[in-house]
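For this depiction, one protein chain was excluded, whereas all remaining protein chains were kept in their positions.
Labels A and B are assigned to the chains in the order they are written; within every chain, residues are numbered from 1.
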Amino acid sequence: MRHLLDITDFSVKEISDLIERAKDIISNPSVYREACRYKKLATLFFEPSTRTRLSFEAAMFELGGNVLGFEAASSSSTAKGESVCDTIRTVSQYADIIVMRHPDEGAPFAAVLDTGVPIINAGDGGHNHPTQTLADLLTIYRRHGRLDNLTVGLCGDLKFGRTVHSLIRAMSNYDNIRFVLISPEELKIPEYITAELDKKKVPYKETADMAEFMPELDILYMTRVQRERFETAEEYERLKDCYILTPERMRSASETMSVLHPLPRVNEISHEVDSDPRACYFEQVANGKYMRMALILKLLSACEKGEEKPITFYPSDKKCKNLHCITAKEPELKSLKIIKDGKERCYYCESELH
Amino acid sequence: MRHLLDITDFSVKEISDLIERAKDIISNPSVYREACRYKKLATLFFEPSTRTRLSFEAAMFELGGNVLGFEAASSSSTAKGESVCDTIRTVSQYADIIVMRHPDEGAPFAAVLDTGVPIINAGDGGHNHPTQTLADLLTIYRRHGRLDNLTVGLCGDLKFGRTVHSLIRAMSNYDNIRFVLISPEELKIPEYITAELDKKKVPYKETADMAEFMPELDILYMTRVQRERFETAEEYERLKDCYILTPERMRSASETMSVLHPLPRVNEISHEVDSDPRACYFEQVANGKYMRMALILKLLSACEKGEEKPITFYPSDKKCKNLHCITAKEPELKSLKIIKDGKERCYYCESELH
Partner (left out) sequence: MRHLLDITDFSVKEISDLIERAKDIISNPSVYREACRYKKLATLFFEPSTRTRLSFEAAMFELGGNVLGFEAASSSSTAKGESVCDTIRTVSQYADIIVMRHPDEGAPFAAVLDTGVPIINAGDGGHNHPTQTLADLLTIYRRHGRLDNLTVGLCGDLKFGRTVHSLIRAMSNYDNIRFVLISPEELKIPEYITAELDKKKVPYKETADMAEFMPELDILYMTRVQRERFETAEEYERLKDCYILTPERMRSASETMSVLHPLPRVNEISHEVDSDPRACYFEQVANGKYMRMALILKLLSACEKGEEKPITFYPSDKKCKNLHCITAKEPELKSLKIIKDGKERCYYCESELH
């Protein structure tokens, strides 16, 4: 059985196969429209996310399959105190493949311990959101014809933005990538990400000034700066406008730069930018659907072929201290650890064990 | 691209074509059951409405298509502060046609500014609800064999009842229609509607007495009198029973009168009336499904043919003052005006600009 919990579950080769498959789907949709006939996708959204849920539903329908599931935990058995693993084991009797969004970090990692069907992580708290990254990669590839030799600017909330973290991890596997990390001090990229970049010898610059490196960028990946991230409202008011993309700011950028955004946006990209040919955040939405179609096909066929990718973890005598980890919500889960960049980390949420 | 935002978007000819199509669907359902194979309808209910949502879902299924969407804004990106236009632009990547219900007046008028797919207005606040009117028209046509030469009584809340307003607008395009407007003083029809009738020289009478014109009516369209519409509970208690349809009241009506109601009803039609052959509010439910099937077919084929119906509006320097208008919720929307019965009105909600 193969799953997609973290973008690093797939090799560079596997990702380029998904991209090729997505491109074929785009050019020959009718070839695929019965590909999943009689198959069922379960969309289990323990927290709401229209965009992602509808993207998966559209993907499955365009493959000729059916969809069942729930939109919010309130209408799930969780409300009755059921564990994630029991819910998943139950739903795996109803569906051939499961997509889950969960507010707690590591929830899908718990789910795969105990399932008979492939699991796709559609977001687990602030931890991972790999299918967004698949959408980003196809968008970059279709716009630039390559995933290497690119200068990638990431702007806004780099501290909590899981899509930013996944994209950096994914892009840093390609040759000659440079990152420009644009954020207020308060929302700087976490140290463990820059540590990974240093380890891989991937060059990056950090700046608080959106304009500084604008002309050098091939890609500008915008994210939302959320009020709730700041100590004080003043702090937020002082900073938010520094990270709004406007037609003025676009003037200094290259003609071939592409602007991405995981959406939903609030005000960080002004609506006048939408008509700029370099804006591709709505293309990104369509690309997300095509990559999810390719992903569903890949995981279902891996399941039929009995492909396995063993997950290596070890029992741990240290409890995870991350309050957002699924183990905090479900203490009966076994304490498990992985070794990552030489550190003992929680198997579920990857936070360091002390 | 064609949309249905207001019943007046369709000509009398187009409405009679829809009625003919609906009648053909009723007599030959099997001809249509693959008509929308591989097509997707999105049902975006920013506020819940089971009846309308399920009617569209049933319609799309009976055309062989698929349905995706959400039941309530709580599970939409709106909760994250996304604009209606961004939600629509996103969903138009997932679906071939969109149905939307929104609490704010004019929301679907904002949506069509920025979409690649046909939009159907399934209710925008107190403003419009054109597909209910399509259901009403088919019901009248099937019961009376005509849409002209009819005396139409409308009873209950004529002030806030959007279905009443749409039905009057639609019916007043046919020859020799007379309206009887039955409501308490507090819930009288708005002046701008009677102004339209005067302009079109359509005769109407206003009365607070349900019995007064009962024998003359070909159609009695009942609506709910809601407690919250009244200043005081006493006021409500004093009035509500005057507008309840009972078997006694039915006695004075013609044998061929038909009783319609958009549903849900609470107590304004007593359950004993349900068995009266003149009661056709449940037929109306079925007719709504058939007209929605005809509508989906019409808009999808218009889309394929590239039919256009240009919307004419102008930039306005006056902001709309209607607090229920989508522009109040989303101030970044451009101020736009239309000219209607010689007045400058908000493009979105049609309220007068001052």
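Note that in this section a contact is a pair of C-beta atoms (placed from the backbone, for glycine too) under 8 Å apart; a residue touches a chain by one contact, two chains touch by 3 or more.
Every value quoted in this text rests on a predicted model; they were computed, and no experiment measured them.
S.K.: Looking at the full complex, which residue from B:Ala72, B:Cys242 or B:Ile311 touches the chain that isn't shown here?
M.R.: Of the listed residues, the one touching the omitted chain is B:Ala72.
S.K.: I'm checking contacts with the chain that's been left out. Which of A:Glu14, A:Glu34 or A:Asp86 qualifies?
M.R.: A:Asp86
S.K.: Just to verify: which one of B:Glu57, B:Asp136 or B:Asp218 makes contact with the chain not shown?
M.R.: Once the missing chain is taken into account, the touching residue is B:Glu57.
S.K.: Going by the contact rule already stated, which one of A:Phe70, A:Tyr141 or A:Tyr348 would touch the omitted chain in the full complex?
M.R.: Checking the options A:Phe70, A:Tyr141 or A:Tyr348, the one contacting the hidden chain is A:Phe70.
S.K.: Tell me which stretches of chain B touch the chain missing from the display.
M.R.: That gives, for chain B, the contact residues 33, 45, 48-51, 54-55, 57-58, 61-62, 67, 71-72, 263-266, 271, 282, 285-286, 289.
S.K.: List every residue of chain A that touches the chain not included in the displayed model.
M.R.: Residues touching the hidden chain, for chain A, are 38, 40, 42, 66, 68-71, 74-77, 79-82, 86-87, 89-91, 93-95, 332.
Keep in mind that, in the parts below, only the chains that are shown with their structure count from here on.
S.K.: Between chain A and chain B, what distance separates the C-alpha centroids? Give it in angstrom.
M.R.: A distance of 41 Å separates the two centres.
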